[in-house]
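All remarks here apply to the structure that follows.
The complex is shown incomplete by one protein chain, all other protein chains being positioned as in the whole.
Coming up: chain A.
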Amino acid sequence: MVAINPEDQSAAGRVPKRSRLHFLWYLTRRSPLTLVGLLIITLLVIMIVGAPFIAPYDPNKVMLSARLMPPSAAHWFGTDEVGRDLFSRVIYGSRASCGAAFMIVLISMSIGVFLGCLSGIVGGVFDSAMMRIMDVVLALPALVLAMALAAALGPSLFNSMLAVAIVRIPAYVRLARGQTLSLRERVFVKASRTFGASNLYILRWHMLPNALSPLIVQATLDLGGIVLIAAALSFIGLGAQPPTAEWGALVSSGRSFILDQWWYGTFPGLAILVTAMGCNLLGDGIRDMLDPRLGTR
């Protein structure tokens, strides 16, 4: 989705050197939307880490006397059909939903970057074969494939994560390969090779550290879309299964009650929307900052 120019790397090195305060000031002045994104993600991380402290109830505690209660002071988001507190379930749901999205990006990025760098360093037939395979996978509608794959593996959160991770690999392979190809010609890599460094050594100590920043931008941008996909797979019954507090699954069970108990499906969905928005705003902001050409617009 985002093509990052190797020339823009110079800017990537500059940003972290600025003081944190300067960075925040830069954000508020240049792009308040990025700041909003940063704020959302910060709150989200607090929510994920501090779920047991924030959630007022045990997310799985059944209270049949308090079934389908509308939002109130005691239950901010109301309760579900067996009286579980929805606010607590949404809080705990952030662990399943965001955890899944994070794992998906991590898996597809690790595998993709490894294959891409390897392809770039080894070159030759291996490289051509790898790129043709990736072309084929990229030419297909990724989400439809993920759905088919998840269905075949059997409905579970782990399997749906695996399915989405697999279809996301080619994007990272391409990006990492491009980075590797441009780095391969740099003097320090050539010098290393003269000293007899192996491919793996070069991959680990020269390629990976230098290719990392555009990859991280790509990953942040991906995260928003992947939160949506993971939730959607749960919604159609392929991901997390009902008793699990997961946002997509919560919206799915809330759907049967939408006409009379609007709060049931509404709040978990809102959490998905806000999270995806936070990732997209932050990802866009980081990309613009690293790309001086875009930043001056």
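Assume a contact is a pair of C-beta atoms (placed from the backbone, for glycine too) under 8 Å apart; a residue touches a chain by one contact, two chains touch by 3 or more; residues count from 1.
Definition applied: contacts and distances are computed from a predicted model.
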- Query: Which protein name, taken from UniProt, belongs to the chain you can't see among "NADH-quinone oxidoreductase subunit D", "Peptide ABC transporter permease", "8-amino-7-oxononanoate synthase" or "Cysteine desulfurase"?
  - Reply: "Peptide ABC transporter permease"
- Note on the structure: Full-complex touch with the removed chain, picking from A:Ile46, A:Leu106, A:Ala148 or A:Ala191, is A:Ala148
- Query: Taking the entire complex into account, which one of A:Ala240, A:Ala276 or A:Met289 touches the absent chain?
  - Reply: A:Ala276
- Message: Out of A:Ala55, A:Val189, A:Ala232 or A:Ala245, which residue would touch the omitted chain in the full complex?
- Response: A:Ala232
- For chain A, enumerate the residues touching the unshown chain of the complex. 33, 132, 135-137, 139-145, 147-149, 151-154, 224-225, 228, 231-232, 235-238, 248, 251, 254-255, 258-259, 262, 265-266, 268-270, 272-273, 276-277, 279-281, 284, 297
